[in-house]
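One chain of protein is taken out of this complex; the other chains stay put.
Just so it is clear, A and B label the chains in written order, and each chain counts residues from 1 on its own.
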Amino acid sequence: MAQQLLEVTDLHTQFFTRDGVVRAVDGVTFEVAAGETLGIVGESGCGKSVTALSLMRLIPVPPGKIVKGSIMFDGADVLKMDDDEVRGIRGNNIAMIFQDPMTSLNPVLTISRQISEALELHLKMDKSEARKRTIELLDLVGIPSAKKRVDDYPHQFSGGMRQRVMIAMALSCNPKLILADEPTTALDVTIQAQILDLLKNLAREFRTAFILITHDLGVVAGMTQRIHVMYGGKIVEKADTAELFANPKMPYTWGLLRSIPRLDERRKAKLVPIEGLPPDLIAPPPGCRFEPRCQYRREICREKEPELEHIPNSKPDHEARCWGTQQGGWLVDTDWHKEVGDTRVIEEIKQEVAQLPPEPKPGDVPPPPTAI
Amino acid sequence: MLRYVIRRLLLIIPTMFFVALITFTLAHATPGSPFDRNENKPLPQATIDRLNRYYGVDQPIPVQFVTYIGNLLRGDLGLSFTKGRPVADIIGQGIGTSAQLGVQALLLALAFSIPLGIISALKQNTAADYVSLMFATVGTTIPSFVIAIFLIYIFGVTLRFFPITGWGTWQNEVMPTVVLALGPGAFLTRITRASMLEAIKQDYVRTARGKGLSERVVVVGHVLKNALIPIATIIGPATAALITGSFVIESLFNVPGVGRLFVISIEQRDYPTIMSTTMLYAFLIMIANITVDILYGVLDPRIKVA
Partner (left out) sequence: MATTLTTEQRRSIGSRLERKQRSLWGDALRRLLRNRAAVVGLAVIGFAAFVAVFAGVLAPYDPIAQDPPKQLMEPIWTKAFGGKYTDPAFLLGSDALGRDMLSRLMYGSRIGLVVGFVPVTIIFFIGMSVGMLAGYLGGWVDNFLMRLTDVIYAFPDLLFVIIIVAMLRSTSAGDVMGGLLVIFVGIAVVNWVGLARLVRGQVLSIKHREFVEAARAVGASPIWIMTRHIFPNILAPVIVSVAFAIPGALLTEATLSFIGIGIKPPTPSLGTMIADGFVVFSTTPWPVLLPALCISVLLLAFTFVGDGLRDALDPRSST
């Protein structure tokens, strides 16, 4: 196997709050090869963004802290670097595209200033070189009349254009790895497709490795080579993209797939939400993290946590964290398209949620999230 | 931009007219003559009448007001009731001192409170933060003359570092300047801390860190630049605080400025002097407010002043 660009091993990131320790990332291991694209998928609050921020050591300390693990990037452990060394990597070797382009650009600085800054710092360009390069970059990400707009302020750009600026900023120093954290979530649907196209083309053109973080399986489908599904601070399923869509092996992934609309499905197929509440990361369930919401659960799921293991009847690099689908499990032969599991369990989960103390003013506070 | 400034400056005229009207009405609403209220040594009626005629206060109030405005437009602020000299001269004598005191105090306040607020925000919940929060609370809560009393007691009476009254030498100027700076300085510390804390948690700060910028560049180039916008608003209230502070501080330290003049003329009911000083203060406040609005436009590209 080729030398990996990024190797994350047993990463634990925690937040120390008044209510207790939030185990936002709880033992995550994965790797990305140079030029590879990886998707990390999961509901909000499952630890995806914290994983990404941990890679660049951008977790706010306190309350956050990376308590365990290693992040080998290009042969060096990011977690063992001093602050100067980390800053030498940020924006230079690893760049990040943030979720909300409306708030992620500094409102009082011109676009030119915000992109040139990194060029001057990492590539030691002088002001006029940096400005020239900035215009090229803006051209590259499809900003019309870049030369004229380079001295504009962020508020003079639309949301989609600002995200293009963010992408230009991320590409500016030719990083080896770009982390894109929900890059299209804050945008209109039509703009989303354009931005995704742009990202896809640029990744190919620059041979940059990409980690695309999203809650939307639909977004990663055409974008990434491999997909990791996260739930409750852990990776619960790893597979290459085609395999994951064709042959998912974890009931949570099934739930995610059932809840996205598909054009090629037969008409009868309904969108099925995942019942129940996402896990409390201060006091996570002792067994499988997904057990409280799983329609296929059995006693063992509550008692003991399954390991991330290779699953029979799947490609060699396909792993999942599930007692049911592992060797000898009761879900090995289950066709998730047809069998929805035990409907009585679904009712049970609904009842448990209903038994929780009522909200103060119904309608004022949104009901507990039941779907993705 | 220029048109905006000119329009704002022109708007001062009607507001000043109303300020004059209100102050004038209040000053003349009280019955009787300003010269018949000395209970200890009542003046003979003939003298009062003569004084009334001399100062024009025997006319009906609307007539007096029109005369006053007419004189004002010609730059004549009237005669002081108690000193018998033109008010313009009296104010002219004190205004240099007051301006010097005010500017010194403002610069001092800016010099210590902005760094203090920044440190406080960057080192949130440390000893440095608590000290500056304490300073901010005490400085905004306790009136300057009370703080002055404690300082005079410590540095003037007990340690004898500085003289406790007078003006002219630098030793004289230290205590009034420090005391006058405390109130606005404390307020400014609070605002700086709050707006730094607000700016520092914004997404764009994470973006800046993500570029690999050093913490100093992040704080100065990204955070402070945004935090300065709310800090600029304080120039209005700070001017007001310096003015009202100057009444008490100048009286307390016997500084021969407009503030002390105002307090004396209030005690002596010297209406022409009260009128003129009040209008001077209102004018300064309006200029300060216009400065704030212009600064806003300069600091924040999202605001178009036009």
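A few points about this structure:
One rule holds for everything that comes next: contacts are C-beta pairs under 8 Å (C-beta built on N, C-alpha and C of every residue); 3 or more make two chains touch, one makes a residue touch a chain.
Note that this is a predicted model, so its numbers are computed, not measured.
Summary of contacts with the chain left out: across B:Thr15, B:Gln45 or B:Gln171, the touching residue is B:Thr15.
When the missing chain is restored to the complex, the residue among B:Leu43, B:Leu72, B:Ala88 or B:Ile149 that touches it is B:Ile149.
Checked against the full complex, the candidates B:Ser80, B:Thr207 or B:Ser251 give a single residue touching the omitted chain, namely B:Ser251. Against the chain not shown here, subunit B presents residues 15, 18-19, 22-23, 26-27, 29-31, 37, 137-138, 140-143, 145-146, 149-150, 152-153, 156-157, 164, 190, 193-194, 197, 240-241, 243-244, 247-248, 251-252, 263, 266-267, 269, 274, 278, 281-282, 285-286.
Just so it is clear, only the chains that are shown with their structure count from here on.
Rounded to whole angstrom, the centroid-to-centroid distance between subunit A and subunit B, based on C-alpha atoms, equals 55 Å. Residue ranges on subunit A touching subunit B, taken from their complex, read 56, 58, 83, 87-92, 95-96, 98, 100, 103-109, 117-118, 121-122, 153, 155, 166, 169. Residues 202-204, 206-215, 217, 221-222, 225-226, 229, 299-302 of subunit B are the ones touching subunit A in the complex.
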